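Only one protein chain is missing; all other protein chains are in place.
Now for subunit A:
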Amino acid sequence: MIEIRDLTKRYGSFTALDHLNLSLEEGVVFGFVGANGAGKSTTFSILATLLSPTSGDAIINGKSVIKEPKEVRKQIGYMPDFFGVYDQLKVDEYLDFYGASYGIGAAERKVLIPQLLELVNLTNKRNEYVDLLSRGMKQRLCLARALIHDPKVLILDEPASGLDPRARVEMRDILRNLKSMGKTILISSHILPELAEMCDEIGVIDNGKLIAHGNVASIQAQLQGEKRIVVKATDRLNEVRAFLEEDPLISSIDVMDNRLEIAFNYRGADDDQVALLKKAILANLPIYALSEEEKDLEDVFMAITKGADNQ
């Protein structure tokens, strides 16, 4: 569905995108992760036919963004990270204008607009002026706008930024809905746990280079060389600590006295962990819980980008 080939964008001596390659299947929800200035918005601008790449090309549904930008525009719905609305235009007029801009007939627009407003939960705001809507509502309206010509691909640049938690959840529900409609969706975000929840694939970009790409589990597995394990004891933390220090597979032990917990990095396999647990029970230590700490995407992201910096 989407094929990005050697995409490069330079501004003078600054390289915003460095030979980016990416291939996405139809119906995939792809999360684009990266620090500010890593190249997410540049990539999306090129895909949205707003920016020409210095070299390379991107093919969306068989159409090249360089050779057939007009055809590409029919295939994509784009929502920029920052956007404005026209004041003195009402919600339905706003959608009507963009519908007409995509060459949709007046009769068809009349049918479409209520459906779209229903989809993004703005039916009751139909006759309000656009600039009086809250940020979350504007964001949803902009999403409805991006959907008006029924594009196959949605390119959403930071759709959740600046939204309160409730608005964020609403946005996520709408995206889930769109996914079930079979749209290919590209989302960029710095709110990583959210992406993990709704994305099939994740790409990590740093300094214009794609440094990791795969499904959420495989990205997480890249970091799974060591697990972080937490044990909880009822008493005698020092003894537990001494016991753990003897194990060669354990490192970076942190004792949290106030919570009666000890956290440590563990290099062993699952079988080694069973042996460790057995040994602890035989040693008569007052351990009542042992659990693996969930690594969220944030940690993965930090670890991967840090690794890239050191290269």
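Just so it is clear, a contact is a pair of C-beta atoms (placed from the backbone, for glycine too) under 8 Å apart; a residue touches a chain by one contact, two chains touch by 3 or more; residues count from 1.
Operating definition for what follows: contacts and distances are computed from a predicted model.
A single chain of the complex does not appear, and UniProt lists its protein name as "ABC transporter permease", one of "Xanthine dehydrogenase molybdenum binding subunit apoprotein", "ABC transporter permease", "Lipid II isoglutaminyl synthase (glutamine-hydrolyzing) subunit GatD" or "Lrp/AsnC family transcriptional regulator". Contact with the chain not shown here comes from a single listed residue; of A:Met1, A:Val85 or A:Leu119, that residue is A:Val85.
Within the set A:Met1, A:Ile66 or A:Val230, the residue that contacts the chain not displayed is A:Ile66.
Residues of subunit A in contact with the chain left out of this view: 45, 48-52, 66-67, 69-70, 73-74, 76, 78, 80, 82-86, 88-89, 93, 97-98, 100-103, 105-106, 142, 145, 149.
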